[in-house]
Each structure stands twice: as C-alpha cells, then as structure tokens.
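Yeah, one chain of the complex is gone here, protein chain that is, but the others are all in their spots.
Chain naming follows the written order as A, B and C, and within any one chain the residues start at number 1.
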Amino acid sequence: MSSFGRVYRVTTWGESHCAGVGCVLDGLPAGFPLSRDDIQQQLSRRRPGQSSLTTPRQEADEVEVLSGLQDGLTLGTPVALLVRNTDIRPQDYKDMTEVPRPGHADFTYVAKYGINSKSGGGRASARETIGRVAAGAVARKYLKDKLGVEIVAWVESIGHISLSSEFQWTGLSEEMVDTLGSFAMYSHEGRNYYRDLTGNWLDDQGQRTGAVPTSGEGSTILMRCPDPTTAIQMAELVQEVKAAKDSIGGIVRCVVRNAPAGLGEPCFDKLPALLAHAMISIPATKGFEFGSGFEGTKMRGSQHNDPFVMTEKGLQPATNHAGGTLGGISTGAQITFRVAFKPVSTIGLPQETVSFSGEKLVLEAKGRHDPCVVPRAPVIVESMAAMVLLDAHLMQCTRHS
Amino acid sequence: MSSFGRVYRVTTWGESHCAGVGCVLDGLPAGFPLSRDDIQQQLSRRRPGQSSLTTPRQEADEVEVLSGLQDGLTLGTPVALLVRNTDIRPQDYKDMTEVPRPGHADFTYVAKYGINSKSGGGRASARETIGRVAAGAVARKYLKDKLGVEIVAWVESIGHISLSSEFQWTGLSEEMVDTLGSFAMYSHEGRNYYRDLTGNWLDDQGQRTGAVPTSGEGSTILMRCPDPTTAIQMAELVQEVKAAKDSIGGIVRCVVRNAPAGLGEPCFDKLPALLAHAMISIPATKGFEFGSGFEGTKMRGSQHNDPFVMTEKGLQPATNHAGGTLGGISTGAQITFRVAFKPVSTIGLPQETVSFSGEKLVLEAKGRHDPCVVPRAPVIVESMAAMVLLDAHLMQCTRHS
Amino acid sequence: MSSFGRVYRVTTWGESHCAGVGCVLDGLPAGFPLSRDDIQQQLSRRRPGQSSLTTPRQEADEVEVLSGLQDGLTLGTPVALLVRNTDIRPQDYKDMTEVPRPGHADFTYVAKYGINSKSGGGRASARETIGRVAAGAVARKYLKDKLGVEIVAWVESIGHISLSSEFQWTGLSEEMVDTLGSFAMYSHEGRNYYRDLTGNWLDDQGQRTGAVPTSGEGSTILMRCPDPTTAIQMAELVQEVKAAKDSIGGIVRCVVRNAPAGLGEPCFDKLPALLAHAMISIPATKGFEFGSGFEGTKMRGSQHNDPFVMTEKGLQPATNHAGGTLGGISTGAQITFRVAFKPVSTIGLPQETVSFSGEKLVLEAKGRHDPCVVPRAPVIVESMAAMVLLDAHLMQCTRHS
Partner (left out) sequence: MSSFGRVYRVTTWGESHCAGVGCVLDGLPAGFPLSRDDIQQQLSRRRPGQSSLTTPRQEADEVEVLSGLQDGLTLGTPVALLVRNTDIRPQDYKDMTEVPRPGHADFTYVAKYGINSKSGGGRASARETIGRVAAGAVARKYLKDKLGVEIVAWVESIGHISLSSEFQWTGLSEEMVDTLGSFAMYSHEGRNYYRDLTGNWLDDQGQRTGAVPTSGEGSTILMRCPDPTTAIQMAELVQEVKAAKDSIGGIVRCVVRNAPAGLGEPCFDKLPALLAHAMISIPATKGFEFGSGFEGTKMRGSQHNDPFVMTEKGLQPATNHAGGTLGGISTGAQITFRVAFKPVSTIGLPQETVSFSGEKLVLEAKGRHDPCVVPRAPVIVESMAAMVLLDAHLMQCTRHS
C-alpha cells in the first residue's frame, strides 16, 4: 500500500508522468507552527539539478499546501500537499513499453499489474520521494520544536571512496566515554563533526567545495560529505563515472540526536525494524545496518555490550555499539544507522538485453539521469527517519497510563 | 504493536516468565491441509538445547492448537497457538530489577513502560520467537503446497569464520546464465548447494558433523552451515568463546526459491522493505542487506544491472545482483538476503556497570544462555520470510481485476 | 483517522475553507476502465444547488484526476483526486470563533484540537463528502463492470412524510418467493420499483416532478423518492420548513443487488458492521438498521428466519428479513438497510445559546444552508456502500486458497 506509519500516517501518490505527485499527512498533532516554507526548504534539498553532477531535469518542485494549515498552525486535520510535474517528456521513455530496462521496475510492474504503461514503473520514479521528503519535513519540524530532536545524514562513501577512519564511527573511542549520549565525536579543523553536523552545514560545505575544478566546467558540486578532502575525491569519481556514461553507488549514514528514551515497541515494531522498513523502502537501497552492524557480528559480547554509567541526564550507555536502542526501544543515546544505495540503473552505456517478446537487442537509454543519486539521498534518509520517529513518539504518548 | 502483516496478520504474545507464549494467525486461506505436526516440526528446529553449544534451558516447547483447524484443514478462522512456559526460574533473573544488564532491554522497558518487572524486558526474550516460528511454519506450508515456494537459510559466518568464497554468492558466475532463476549454484562433493539446500539437510548435516571432537565431550554440534569444513571451524570458535564465558555473533543468509513474480508493492511496502522490517524485528539483529547489499555500492551500474534473457519460464534476469526484486517487486528470480546477528548480551564474564540508582558494581550473569544464537537463527529468519511472502501473495490476490 | 477500508483504502482531506478537498484511492485493481467522467457524474449528483430547495452555494465541483490513470485504465497505483474550493466566504462563518453553533462541531473541534479555527469544525462540513462520493464512484464502476453489482438509494421519508406501505419493504410478499434474490418487488404504474430502480431514474424522476408548483417560483425539485405522489408531499414539507427558516430530517433506504455471496468477515468486520461504520460516519446521521431492523425485534424467530429454497442461482433465502447477510457474511440476496438523517443544524431561526466564554446571546445564522439534506444523501449512501463492498470483495479474493 502507499501509506506508512500508524498514528502519523503518510500516504503518497503520483507517477513521474501524471499531473503531479503529493501526499496526505494524517494524524498530525494540532496547533503547532508549520509553514509552506518549512516543507519547501526540504524539497529544495531533494531537488535534482543542484549540481552539474546530477540530473539536468529541471523542475521547480514548488509545493502547494492544499489543506490542514491555518494562520501558520496545523489544524490537526490532514495536510494535503501537491507538487505538479512540469517537465514531462514521455518520449524519452517510450522504449520501455517494448523493452524492460535492466535494473528498473518496468518488468515487475507488468508482472504485478498486467499493465505496460508509458511511464514504466511509474511509482518507482525518484519523483516518488517528493512525498517522503514533504512528510519528513513536517515530522522533522515537530520533533525539533517540541522535543529538540535533530536528524542529520551524510554521504559516507561513493564507490570505493570512503570517509577516512577518523570520520567513521567506531564506538570505542576514549572521547566517547567523556561524551555520553553521543555515539562519536571527532575534531576536524576545530569542529566536532558528528555532534554539530547539520544538514544545512553539509549543504553549505558542498557548495563551498564546488569551487574545486572537478569538471573543468566551473560547476558546483554538492556531495554532502563532511570531510572536504574526501568530498572532492568523491566528486572526481562521480565525474569520471559520468564521463564513462556509467553510474555508481554509495553509503549514507544517519544520526539522530536527542531522541527520547522509550520509543519503539517490543517484537515487530522495534524502532530499528521500523527504520529498516523505512530505509529499504527508499528507491535504490540495498542494505541497512544500525549501531555495530555487520562488523558487529565479529565482536565478542564483552566488547559489544555497552555498560551503563550515570550522567547528568540520568543513566546512559557509556558506549554505543547498540546504535541507540536496546530490545528495539530507544535508550536516549544517539541513534545511528547506514543505508546502502546501488548504482542507479539508468546508464548511457549500451546494454545487451531482450525485449518483452524475447528479442535480443542493445538498449541505449536517452532519458535524463544522475550518474550517482547518493548526494541527494541524505535528505530522503533524514525524512524517512523523521517519519518513523514522530510516529513512534505519538505511539509512545499512548503507553503511559 | 504485537502484530505483523496486512492480510496474513500474526499477533504474538507472552513473556519469558508468564504462563506461556503464543500467537494468533488471522487471514489464513481456508481449506488447506495443516496439522499440529507441521508447526511442531519447525518449533523443534528453533528449540534451545539441540547441541552442547547452546543454552541448556530445557523446554519441550510443545505447541497446542487452540482453534482454526478441523479435520486437518484450516477453517479460515484464526489459528490460535499456545506453548506453555515450563522451565521458569525467576530467581536467575532477580538482579535485573536493580541492575539493567548491558546490551539487554531491562533499561529501555523501564523507560518505555515505567515498570521494572521481574522478567526485565520480558518480551525481548528469545522465547518471543516461538510465535514467529509457529506463524512462519504455517505460512511456509501454504507457500510450499500451493506455490512451490522454498525458503532456506543457513549460517554464513560466525565471528570472523566465514563460508569460503566458493560457497558465497557472486551473482556473476557462468553457471548462473545456465540456471536462470537461481542466484547461484555451486558444486561441492557433487551437491548443488544453493539450489538443493533445504533446512532438513542443514539440520542433518549439522548432526553429522557432531562426531567431530570439537569439545572433547562427544557432544553434538548443529551449526546449520552448508560446508562441513567451515562448520567445524565455526563450532570450534563457539567452543572457545563459550570457554571464555563470552559470546559471538554471525551472519545468516536466506534464499527464497520459486517465489512468483509480482509480490510486493511500490513505495513503502516494497518486498525488501517488508523483509527488512521482519528481519530487523528479530532479537539481536544489527543489519540487513539483499542482493548485492553494501558491496553493491562499489559497483558500476553497467556491472550491477541484471540484463534480461528469455527462458522457458519466460523473461528473467540473467544475473541477480538485484536479489530477486526490481522496484520492490519480485521478479521470479531467487530472493536472497543476509541478516547480521550481534554477540548475545548475556555473558558469563564480569561486567562493570551501574545499577538503576547509579551505584557502580560488577555484574556476573548466572542465567542460562547461549554463547552464540546464530545456529538457531536460520529457522527464525526462514519463518519471518515466510510470513512476509504469504502476506505479499495474499495482497497480490487483490491486485488483478 | 481520515482513511477507510483495508485493501481498497480511501483517504480524504480538506476543509470547507482551504484550497480544496480531495482523496487518495489506494489498493485499486489495475487495468480496469475508469475515466474522469465516471467520477464527475457522481459528484454532480452530490452537488448542492440542484434545486431551489437546497443550498444556493454554487460550486462547480470539477474534479481533477492527479494520478493513477493512463489511457483510460487504472494503473493499480493510487488515484489522487482534487476538487478546488471556489466559493469560500469565510466572513459568513466568522461568528463561530466566538460562539459554538448548536448542533455543529465547533465546540467539539475546540475540545479535541485546542484550536478555534475560522472554519469551525472544518472537516465536519458537507464538502467533506466530496471525497466519499469520488471514492464511491470508482468503487461503483468496478463493482458494476466486473461483478454486475448495482447499488441504489432513495429517500424513504422526510419528517413524518413517508413512502406509503406499498413502497416499503416487508420481506414477506408472495412475489418475493417468485423473485428470489430481490428483497422486494412492487408494481406501480407498471414499474417494478425496487428491482429496476436506478440512481439515474430517481434523478430524472425528481426533475420531472419539478414541474409541480410547490414553491410558486417554477423551481425544480429533486427529492429522489420513487413515488411521485409522496415526492411532491415531501417537497411541499421542505418548502414549508424552508419558509419557517427551520430544517427537517429524513430516512434513506439503500439496496444492493447482485452482491456475491461470501463478502464480510466473522466477528468484527461483519459486512453490516462495516456498512454501519460507513453510514454512521456520514455527517448528520443518527441511525442505521438493516434487514428487519428495529421492527424485527418484535418478531418471533419462526417468522424472522428466512428459509432456504433452491433457485436457478443455487440455494437462496426465500425471504429476506436478514437484509442480505447471515453471520455478517453476504448470502447473495439483496442487501438492504436504512440510514436516519437528523434535521440540519444550520437554521435561520434565532437560537438562544452561549458563547465560548459563557455569555448568553441569540444566534442567527447567516451562512448558506439546506433546509433538508436528505435528497442529496442517497448518492453519499450509495458511495459509502460501494466503498465497503469493493473492499470486502478484495478481501474475499484472499480467502480462498
């Protein structure tokens, strides 16, 4: 179904080639300040065309608030949002009614619906994520205003280029014992990155590194990677991949600060399970891990267990291999997880494949596409995290008698 | 909440220290053959005490079918199942009302519910998985009988001991082109492992390798690892960890064969997203990846895209980096994913931590525990996969007009 | 929440004074013919201003299909619909921020949301039913095309003016035995009313009786009552009530023909329970009864039980006191129920009441309003019935293995 969440219930709709995309946000608490700008601001972070490395598809993505707000406050009724599709060029995609593109959903949409539509797997378009970002923008605003929750995600790797180890989470540093509640804190040029990092800073930083002559075209580059040196290497790799008419994947890390303890349910609706559901529902994802993740399987319990210490905020885990939850319920420590994104499926290189009727052919995509969607992914990851956390918070409001 | 699924809706209940655990299975199609034995058989695979390496807690885990069956057929009404707790020793756990165990849910249950119960995070007990396995046993039976779907999971690694590369999935082998629909096929001593592997074979194989003198006690070892050589190394590692009063994690791979194309929904309820939700809801999990997973982020799109070929079964992807889905919807190819399990939190080693009131102390667990739960995890992984697939299949029944 | 249904899941949004109202229709089967006109046609039946007796608020209620359709077929993806509000006159309602109107939701919206909005209980506006009618139009189209289901509702009474007994359901007529599957069949001027009655016929008939000089203004009257004589009496009553600046209620009957047997679930989701939920969720309703209803409580079991007879369609109840279901599940006989509508709350007469601050005052409404909404209610009743039946049908698709 096209809905997500139990109390904060988000329903999205829209294909890439219909009149628009949008969402309905149900279950929002009434009376909290929310404006169209709060939403537009995040949509603009998601928008393609922010740098020369991403898709040149130019869409303003101007959101219209159709309902649920009055005088700058939520009414408690559903907030309906609409973003019109303004740059539809169906002829770019016409082949896909005859040839299922490798790595795309054209094939499976036909298997599922028995319909071979002009827009292929229309809901599988990246434009579907507009509804997610809009829904997340609203959740994020509430979480920040009411609970002080901060959510930030960044690019940790592109292909084999990864943030150097000093920027990576280990869960074992000396500093961590000093900075309880944070899962990591590293100094770099005087900044405590994981603690202070914000989406805006990452956006700005990306713009700053845009001066680097990566493409010779004076283009801006927005990698959303906290380390400028690595960001430039990543940008160069993406340029190289683009020149080769190919594509490349990467990994996004997300950190949630100040989430209250007690969120998430035992059993099926553990907080990490809801996050996993949310993240793997993002197009092009291949993996999710939280806290120690796959590497944690190699640890001994005596290393992995996070002992408790008493802090001014009360009892807290001293380290954070857990990633911010125990038994699926938040501890109050930072929640951290990683999401893997595959190389995007639309490439310029010719591909040998077959048509729906089985005829062998060579496919050359002409449509607009990014060589790497990873720098645009953090805002989507943050948005889905915000949706999960607001929903979990509202559920938790029902748990105390 | 304690329910999972939309049409095949499973609700579980029970703590480790109450009268029992159980589940209610709603939405089952009527009139298909199902017996208590179908369920008991899977529960026995989950049961602790199968080898000298796992917890000595002895519980028969005899399931009682309370409703929903008659004359060996499902009635279409809810199937309620009950497994009584027979080996409750609350005194083993009494400390946890004063001291939250590191890595356990004692702390977060108090944060969530404001209750410091004798059983700590009672729903976080491994016994909670009984309901999952029972629910999965029923789903598995249906999927196999009606659709020929086979689900098998095995241990791929324990700590740093991993199946050698010849047993691992690559997605690129020559054989794969010949064996479309399978994601991998390797010969070992004349067996095509990933193609033929069944849970029973893994169970038997585990027993066979039990003759290996791993502990000097003549004990049986059930690793559920397809390669006997690796299985023995794994068993030795677990023995070593056990001797050190510590614990160790590992990775389980699951493969689903013969799943029909078209399962899963666009957007939020993509099949991999539902699987991620299901898997990360299993206690002690830290990560989920499907198809190419985190490694896939390093590939180029031209490598990662699975071209289509025409087969006797119709169009199919020639390789399977996708892991069996495109756009979140099954292709008909094998569905494959991996789940990371952390080292279990209960260890015999003393741990420095603090009590709820902040008093520093050294905790030494006396309760029963496994040094490594990974060999018991495959049946749980298979069960959750079966629940997801049956639910997705039933949803898909509503999608064609 | 603002959603209804389990598989055919409808979410509505919009207040009377925001940009518009609309809905998202999720879970629709793919590939069935649907056009904007199918929806607009039903919306036009709901629209106010169809006769001189109803509200003069003039709104075109032109629907825009934002997604989910292509080339005249459903894609299987969500259908999003938008109807803009074009005739907003907030000044008509400005008093309600200070004075909660008797019978209106102004008071309870403040109690619920803590917000005293300009539009009062904005979601309680009759415009909210636009989303219901649109959602019902789509369901109705599917049910008719695929299953031959026909749904028709009409006005049975206005105030004390009621259809004469020959037009009322008895469940015991001789003819019924001859016409199994119908719950009643009466001849009137050569027509078999309940059997042949359609919404269009009722609409037309209403227009025809419009020539009757009920108001002396030559205005048209659309009562949607199958008996022209009674329709005129009803219209005269409404005229009288209107002249008195008062309002009046009435009762709508609905009949569903050709619904397949087997729809509805045991226990909580019985078909009549879902219908009751749907009907009592319509604004201004006060009661729901199906089959023999409240009168049936006075019957003996030997009278009330509907014996079975063998027909060409197979076994069927010979009479239909049950109203088309047994144990909550449809029998294949006609489903019939009645819905009570209160007199609308907005009246021209002065009302003694108090402001939110407790000040006594006399309230005189100046806003636009109907003296009687009942003639506009049948299409809403039909629409909600269609939503319930399509959802029940899709659920039933999952019940056979």
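Operating definition for what follows: contacts are C-beta pairs under 8 Å (C-beta built on N, C-alpha and C of every residue); 3 or more make two chains touch, one makes a residue touch a chain.
Keep in mind that this is a model prediction, so the values were computed, not measured.
Student: With touch defined as in the header, list the contact partners of the absent chain among those displayed.
Tutor: A, B, C
Student: Can you work out which residue in B:Ser67, B:Thr86, B:Ser164 or B:Thr229 touches the chain that's missing from view?
Tutor: B:Ser67
Student: From the listed residues C:Gln40, C:Thr74, C:Gln233 or C:Ser292, report the one that touches the chain absent from this view.
Tutor: Considering all chains, including the one not shown, the answer is C:Ser292.
Student: From the list A:Thr12, A:Gln42 or A:Thr77, pick the residue that touches the absent chain.
Tutor: A:Thr77
Student: In the complete complex, the non-displayed chain touches which residues of chain B?
Tutor: With respect to the unshown chain, the touching residues of chain B are 1-3, 9, 11-15, 18-22, 24, 26-27, 30-31, 64-71, 73, 75-80, 82, 112-115, 117-119, 122-123.
Student: Can you name the residues of chain A that touch the chain not displayed here?
Tutor: Chain A touches the chain not shown through residues 6-7, 27, 29-32, 74, 76-77, 142, 146, 266, 394-395, 397-401.
Student: Residues of chain C in contact with the chain that isn't shown?
Tutor: Residues in contact with the chain left out: 1-4, 6, 12, 100, 102-105, 107-109, 111-114, 121, 123-124, 128, 157, 159-160, 241, 244, 246-251, 261-270, 272-281, 283, 285-294, 296-310, 315, 317, 321-323, 325-332, 338, 340-347, 349, 351-354, 356, 358, 396, 399-400.
Everything that follows uses one rule, which is that only the chains that are shown with their structure count from here on.
Student: How far is the middle of chain A from the middle of chain C, if each middle is the mean of its Cα atoms, in Å?
Tutor: Chain centres of chain A and chain C, defined by C-alpha means, are spaced 43 Å apart.
Student: How far is the middle of chain B from the middle of chain C, if each middle is the mean of its Cα atoms, in Å?
Tutor: Going by mean C-alpha positions, chain B sits 49 Å from chain C.
Student: Which chain B residues touch at least two other chains?
Tutor: Within chain B, residues 6, 266, 399-400 contact more than one other chain.
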